[in-house]
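Removed from the display is one protein chain of the complex; every other protein chain stays in position.
Presenting subunit A:
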């Protein structure tokens, strides 16, 4: 009852705030001295059923036919205050759950911020992080509908010109509601120049502490589950978990070294591959356990004229930091563990991705780029290496790329990627061998004029054999081609096709035979000053993505997609 009353009061305050912001913005635009800025983003999907590729059996394909999302951001500054308001809209959207439909709309975020001398204060929806985000990161990732804003208050205080302390408390946002657990944190960070003002040596150290207090309902749910365990498997759960992080960035001329050590006190964790032994049988599945966690992360980079090298390493042990132990996949994340693989952008090189393993991972990555002094040639090399803590092989990637630019007239990019991907672990596909891929690609850009250009892409993915079933692994071999015509500054047209050249064990079947299907795509992009529109016809291959023992269907997509973004 209390919550309902509070929510209605909050709603009234918010609507009052909207009215006020609108009113003052009109007044401001008439010369009141304030500044109103904003942005708008909207997507609309038109679903066209195609059961052969698996674009079927969701509410959108079966009956709704249309889904949309939109976000309107407004920011207003005046009298030393910052005000922000975001309106979120979801109509039959498949962003929250790719196989279901989500409809809701309302105030997605708001904030009021004020700086009073050395003291800064903010209430509302707060996006922030400590260090690299390992112990705390409140962020928004719209393509996955992650919105982990902290709903609460934050104080900052400038201890000196280069030192600041920050304290915050609140609850984590959950769509248009909040999780009941409470978060609070403290962070101090600063900057020190080593030597005189001309020195090229500096450090930027920081220390962070975050505490999560589990709400009673989540604890009761956890206790109910633990009561189903035998005495051997059960434990006394914790309401409070504390995470600490100590980090520093050392800069020495062209060298930058970042190091972070994080520790988490005992927390109620879940092992999706937990073992229950009952009556001489073993069942593998979700199992809660209690353990402290740690992350050691470091990156060392060197950047000089034409040459850039970086090496990163990370060791993770039992560092799943969630708002409640029942949260899974991308829900309820308090911290963010930086991935240790490169972000691939080409269609086929980005097909298999190594999801961060929160419970145990040992990973390193090397990245090197060299550009010749005449800037005609560039060479790039990346190596990723991920094992579990027992030495089991999870992921390997070799990625090489050569770029040649010919008199600003044309550019040729050629590359080759090798991957070893533990599909059994990442996608929970028992008994499948380590997936091996070889993916060569070419990207050719030709400029007819300064504004008119054409770009061609050709990629092939060759996978290994699955001897147990006498077939190629997963979906088998792929071929991808793209032609993109750019008429700057307004128009871009692209047409592409992804073809399952030699189907594998998981390719769709038609009349009892594996079928190599085409997945074409047409795109038109139009840009007019700050407004960008796109219209696409898409057929996209489906896939099952399993993270930590929970499988999620990323369904095939068949249909039209329209999007618009603008800033004002």
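By definition in this document, a residue touches a chain if its C-beta (ideal position, glycine included) is under 8 Å from a C-beta of that chain, and two chains touch if they have at least 3 such contacts; residues count from 1.
As a convention for this text, contacts and distances are computed from a predicted model.
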Chain excluded from display, named as in UniProt, from "Omp28-related outer membrane protein", "Simple sugar transport system substrate-binding protein", "NADH-quinone oxidoreductase subunit I" or "Cytochrome c-type biogenesis protein CcmF": "Omp28-related outer membrane protein"
Contact residue for the chain not shown (choose from A:230, A:345 or A:449): A:230
Residue of A:139, A:242 or A:379 touching the missing chain in the full complex: A:242
Residue touching the undisplayed chain, where the options are A:82, A:286, A:388 or A:465: A:286
Footprint left on subunit A by the chain that the document does not show: 57-59, 62, 96-97, 99-100, 102, 159-160, 163, 165, 174-175, 177, 179-180, 186, 188, 207, 209, 211, 217-231, 233-240, 242, 244, 265, 270, 272-273, 276, 278, 283-286, 288, 324-326, 328-329, 331, 428-431, 544, 549-553
